[in-house]
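For this view, one protein chain was removed and the others were kept in their places.
All chains are identified by letter, namely A, B, C and D, in their written order; residue positions are counted from 1 within each chain.
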Amino acid sequence: MTIPAPATTTTGEALAAKTPETVGRSPGQLMWLRFRRDRTGIVSAVVVIFFFLVALLAPVIAWLYGKDPYALYGQDTPGLLNDYGYPILPNGGISSEFWFGIEPGLGRDVFTQLVYGIRTSLSIAVTATVIATAIGIVMGIVAGYAGGKTDYFIGRLIDIVLSFPSVLFIIAFMPVVENLFVRPDEETPIWLRAVTLVIALTVFQWAGLARLLRGQVLSLREREFVEAAKVTGASPARIVFKELLPNLWTPILIQSTLLLPALVTAEAALSFLGVGMIEPIPDWGRMFRRGTEIYQNDITYLIFPGVALLIFVIAFNLLGDSVRDAFDPKLKR
Amino acid sequence: QGNQGAPAAPSGSASGEPGAPAPAASYKPPTITVGTADDSKGPAIEPEGVVKGGTVTMIDRDDIGHLDPAQVYVNTMSNFGLLIGRTLTGYKRVGPGDYKLVGDLATDSGTSSEGGKTWTFTLKDGVKWEDGTPITSEDVKWSMERTFAAFVTQGPTYIQQWLTDVDYKKAYQGPYDGKRLDSIETPDDKTIVYKFKSPHADANYAFAMGGYGIVPKEKDTKEAYDKKPVSSGPYIIKSHVVDKSMDLERNPNWDPATDPIRGAYPDKWRLEFGQENLQITDRLMADAGADQTAFTFYATVPPERLQQVLGDASLAPRLMKSPSPYGNYYYFNLDRVKDVKIRQAINHAWPSKQIQQVYGGPAAAALPTTILNENTTVGYESYDLFGKETKPEGDVEKAKQLLAESSNPTPTIVYAYNQTPLQEQITVVIKNALEKAGIKVVAKPLDRKTYYDSIGKVKNDFDLYWGGWGADWPSGTTVLPVIFGPIADGAPNYSHLKDEAITKEMDEITALTDIDAQNKAWMALDKKIQETITPLVVAENRIANTLHGSKVGGAEIDPQSWVVSPNTIFVKQ
Amino acid sequence: MSTPFLSVRDLTVDFHTEDGVVHAVDGLSFDVEKGTTLGIVGESGSGKSVTNLTVLGLHNPETTKIGGEIRLDGEELIGASRSTMEKLRGNKVAMIFQDPLTSLSPYHTIGKQISEVYRKHTGASRAEARDRAIEMLTRVGIPQPKTRVDDYPHQFSGGMRQRAMIAMALVCDPDLLIADEPTTALDVTVQAQILDLLKELQDQTGASIILITHDLGVVANTAHDVLVMYAGRAVERGTVREVLHEPRHPYTWGLLASMPRLTASVDVPLRPVRGTPPSLINVPPGCPFHPRCDYMELAGPGLCRSERPELSPHRGHGDACYLTLAQKREIQK
Amino acid sequence: MLPFITRRTLGAVVTLVIISAVTFFLFFAVPADPARLACGKVCPPELLEQARHNLGLDQPLFVQFVAWLAGIFVGRDYEGLGACPAPCLGYSFVNRAPVFETILDRLPLTISLTIGAAAVFLTFGVATGIIAALRQGRPLDKIASVSSLIGASVQIYFIGTLAMYFLVYQNQILWRPRYVEFSQDPIGWAQGLLLPWLVLAIIFTANYTRMTRSTMVEQLSEDYVRTARAKGMSGRSVVMRFAMRGTLTPIITIFGVDLGALIGGAIITEQTFGLQGLGQLSVRAVTYSDLPMLMATVLVAAAAIVVFNIIVDVLYAFIDPRVRLS
Partner (left out) sequence: MGGVIFKHQVGKVHAVDGIDLTVHAGETLGLVGESGCGKSTAGRLASRLLEPTAGSIKYAGREIGHAKRRELKPIRAEIQMIFQDPYSSLNPRHTVGTIVGGPMEINGINPPGGRDNRVRELLEIVGLNPEHFNRFPHEFSGGQRQRIGVARALSLNPKLIIADEPVSALDVSIQAQVVNLLQQLQRDMGIAFLFIAHDLAIVRHFSQRVAVMYLGKIVEVADRASLYERPRHPYTHALLSAVPEVLEDSEPRERIRLAGDVPSPINPPSGCRFRTRCWKAQDKCATEEPPLVRLEGNKEGHLTACHFPEQPTVHGQDVVLDPALQG
């Protein structure tokens, strides 16, 4: 019996004839496509972008609105605050002039305070996120790829960092960091406080990402495409940067999307413990904390920063989920 | 009660921060006079409606730091000390705002001779330690001698200095190595004689300080005494969990008939520590269950709750009010701010009213104008050099005018402040006001732990900083010579004021044996210093508003120590 | 002939996914007689597993749309209640999966996994079930079954795991055993053992077997009847002899020609089917095989492109192709 | 198993020593002088020296650290305060109380707080997670995920304060947070901690719900779960006996981390509810530059984290025989 012989296959013709269903889409583009279909994701992205725009354009917004976050309106203009320092008008002194009311005590404009506060908190959180992520990437990849002693020591370092009672440590040693930069009787610049906060937040955050990436690198290293690169003589640097790193962007992106809101709230929590940004720099976390102290007299002052923070954190977490889903469709369905 | 607690408390604590006179009109400064031997007899005068028995609860933020009287200087600790220990003299409450200095262990408030160089006290009959052994003059002498010992670092130092030398620890190192102090004599078990190097007409006030409480010679355990003191007062410590709680029960060997000061009405005391002011206020406002029999020594209503508490008529019967007896100042560093015109300009531009608002308004802070405090100065007289009463929000024009006359019309002032949320806000206000007058303010936050260290350095780089000082007894003697005394690292002369004429005048006034003349002279010097040198801005003084539970009676803020006195407390049934 | 033990009629299975509807099975019909083995062959993704999971009702009803009918011993399974299906599974119908490592629970001992099926369906006591498990392990040739019964799957070698899987499937004497690529993950020598074992057990118990594979050699060795699937449809059906010796469908021809064989001449190159299987979201209209078929022109190109050929008749040797038998014979010459 | 635990324990000890050393040496970089604080506001240099000597601060740092470390194992003798038997953590700079006793006194509250809250958020979080996983995409799932998201996004001091105000002070629906020994009054114990438990639970549950849901979804698509269903196992036992085992691993991982962190100091929680546990103790130690207390709280906190890490690793072995036998 003979079997009919179809045409030979080593010509490109047969394959070219096949109608392509997907046209040259990179994994990134695919992710974007999936993401675009996720309504929650889009909405939260819009919200998040809105917050970033607010932070970025704070001076413009304040200029358009015509108020200054540092001016003590309630104190300079009589009739805004009562004897106890609370706004006289109902709802925290909301009026056409002060959209979100005025701050009890100092009598500043809540709207500009909030806008600038978001700016401060976001800048700190973003900076800390970027630095922590960068350190995490370097440590994780070095540990995972180099292996051996390097891996052992970085691994121990990660363990130790993760074992530190971080909150306690930050409140205990914030002054140390500041001390490293200024003598005790020197003026402490505002940026220094910010830098200190960033350092404090960063020190304990890189380790988680590093540990995750180390694991990822360990498994990626076993993937055959890394061997394929080695066989062609690729240098370790090339393997790390050209082969491994592009495959790590997914966990990195997901992790940092989750890290950022965590840091925003962490900064607020530090404010609660008295080690946040200091007056007169407007600060979201501090506003929130103050709100929790005076809400019985002026709930409005808690509501605006509080709800803004809640919306931001929820939106960012939702965004994180959507990014994860977009990258990893397996979870969905 | 001078030392107002080292680390300033985070927010609105009583022991830590400002306080002072001249509040709402209803307030009348207390009168303090010297009582007779009759006044010194027990028992204490009962407050209205008193009931004996029951358990009272006291809630505060901090534990009683020291139980060894030799280590007690802070008002809260001396106040607690009333419950478990006695002193030679003490303040007896005769009626609201009316106090007398009387003998506590002593039969009267002491007899002086040689114009106040020698002071003699006789102990009452029937005063005993908790184990029933009688308290002797040897015990009293021992108690004073041991305050010279090296481990004692915290208590008052007046009498030690008077007995020996200014550098008293060099002159004598305490009784533990067998050496005794000759300047204290005990001719018999009941009599004790103090011989000072110079006259001190008001020494009997000094003996009322908690730091001069007594310790039994036979039961003295040196450092360890701080943990387990022996009671001579109405109560014994039954249990003490550091920073958390303490339980007191009656001392069977305390005889009310010997004690004109302490009422000791409740059978038991329960002290809870570690609660923040806000929580304590919320608990007392809610007045639920066991909290009905609770009160607090010093947790004042914080600014965040003030409007609510003062606005609620139902809370009024449970609210106590008292302005701070302390002096609070923004000291100029005279080494740096050399031009008196600039100092006066700042005084004129000072936003007292705005700061008051941050504290919670007139109900929470008064705006004094003098260095000496109205409440703790016998013979107080007011003056207003910088228009604080007429323009409490600051007089920018006047300030500008003075600046124009000064060496530098646009000065830069480095303002150092204790970095607490409240002080941060006040700094914003100060900066805002001074900058309107053309004074640039560089705000330098200081860590609260090191605040006093930093401003206490003679060579500091700040121009203006807050500091408090309180009279140890109602006389200028314990204020002006201290805050304008020797200049040294850590010494309370934060202005670094060094003016020979003033120093000389202070020495002369101190040496006066006529107390009334002395008081008058202090008041005059007060004004003179502000007028000619202006070494400070008189700061706002806070008014304590303190709640207590609905079943607590006799609660009253002691106007001198500015904490709720345990002497009159009772539990309503 | 009486009614077949299992009869599947016009089965369609659609999955609703993000990318569109996957027509995993489309109008499939086949029968399995008592005591016989049906081999189902086809390329990866042709719907073999989906078909059989449908028989057991193991699809997620949320995302799956199932049509047609499946009758087991006269009982309709599509739309049957959950408890009916639970009573059926593991009892009357049992399944063996491809990868014995991932298909066995890593957290439970082999013995436990076998005995729990037995207890579930017979209500036997713990001890009885354990004895039964040991007996089953003995039957499938696990050495020292008394001790190995307490081992965990990872302590077994690949072949032993598959034997344990078989033991588990047979513990309740099922009437129908579905083996989904039971040997693909195994070495050739072990594959031979397992296939022999299946045959032998069938001889003993008289169970019907559906054997899914893409290896025609396995089918030839083990099955009585063969069903060739392509893109979710049956393209050819018949007895092993009929299909392998007188294949009728061009796809079957292609499969046979691309199989390397030990006995074939080395000089004749393999003749693979050109192109790749279609996407099941976008099945080509008409005969799904037409883009890869070399004989489309013979049947009339328009016909293959537009009209879907039906498999006929329901019994006996049949195929779904427009070529006439004569044409086929012609081509085979 | 035993060598594994030994190895991990040794590693943990090294970690703890390093953490202690870092804490210790950094402490002296803080510009605060505990002797100054102990000495009071009016403190001439001699008294300062005296205070410094009394606190043992006049010795070289390294000697101090070694003495501290040695104290833990063999005890120490303190001038004037007497012997301090091992494990000796020294005496507080601030009130001269033996640190170890203070820690022992605070620990029960912190542990009660942690255990109670953990019990609530673990059961609740895992249960809702499972339900959400089984009801994927249905309203119940959506509700669970939205509420857990909100729970995760609120701050403890935010809802804590509000809850205290509305549920305790205003309406007295819940008992005021306080601590009573369990042995004395179990009901009072539970009542006093109920609110902190619930508030902690709200915040932590979210994490568990999400983690459980996503792992459960993954597990449900595992081959061996499909096998279990193909065996005729009932839906419940498929979920609880098969899918659950695999879901446990990530849950106990974060559970270990959370427990460790909570015992180490639910600082903000204790602050918010005015409870006196380790967290509050540690904040006070920081505020008053109380080195021995700070060292002890850091040590306990780090030890909690480290110990729970080891426990989690040991638990892995119980859950997963593959780990046990390798």
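Please note the rule applied: a residue touches a chain if its C-beta (ideal position, glycine included) is under 8 Å from a C-beta of that chain, and two chains touch if they have at least 3 such contacts.
Note that the structure is predicted; figures quoted are calculated from it, not measured.
Although one chain is omitted from the display, it touches the following shown chains in the full assembly: A, C. If you put the hidden chain back, the residue from C:3, C:17, C:125 or C:157 that touches it is C:157. Touching the missing chain, out of C:24, C:50, C:177 or C:195, is residue C:195. Which of C:245, C:315 or C:329 touches the hidden chain is settled by the complete complex: it is C:245.
For chain C, the residues touching the absent chain in the complete assembly are 43-44, 139-143, 157-160, 163, 187-193, 195-197, 200, 204, 214-218, 220-221, 244-245, 254-263, 266, 269-274, 276-277.
For chain A, the residues touching the absent chain in the complete assembly are 8-12, 14-16, 20, 22, 24-27, 30, 223-225, 227-235, 238, 242-243, 246-247, 249.
Note that only the chains that are shown with their structure count from here on.
Any chain that touches chain B and also touches chain D is listed here: A.
Comparing per-chain C-alpha centres with the mean over every protein C-alpha atom, the closest match is chain D. Note on chain placement: the centre of chain C and the centre of chain D lie 54 Å apart, centres being C-alpha means. Separation between the centroids of chain B and chain C, computed from CA atoms only, is 92 Å. Shared contact sites, meaning residues of chain D that touch two or more other chains, fall at 30-32, 136, 165, 271. Residues of chain A in contact with at least two other chains: 175, 184, 293, 296, 333.
Remark: chain B residues 10, 278, 302-308, 310, 351, 354, 357-358, 360-364, 414, 419-421, 424-425, 427-429, 431-432, 442, 444-447, 450, 454, 457, 460-462 touch chain A in the complex. Those residues of chain D that touch chain A in the shared complex are 11, 15-16, 18-19, 23, 26-27, 29-32, 136, 149-150, 152-155, 157-158, 161-162, 165, 214, 217-218, 261, 264-265, 267-268, 271, 279, 282-283, 285-286, 294, 297-298, 301-302, 305-306, 309. Per the touch definition, chain D reaches chain C in the complex via residues 136-137, 222-224, 226-235, 241-242, 245-246, 319-322, 325.
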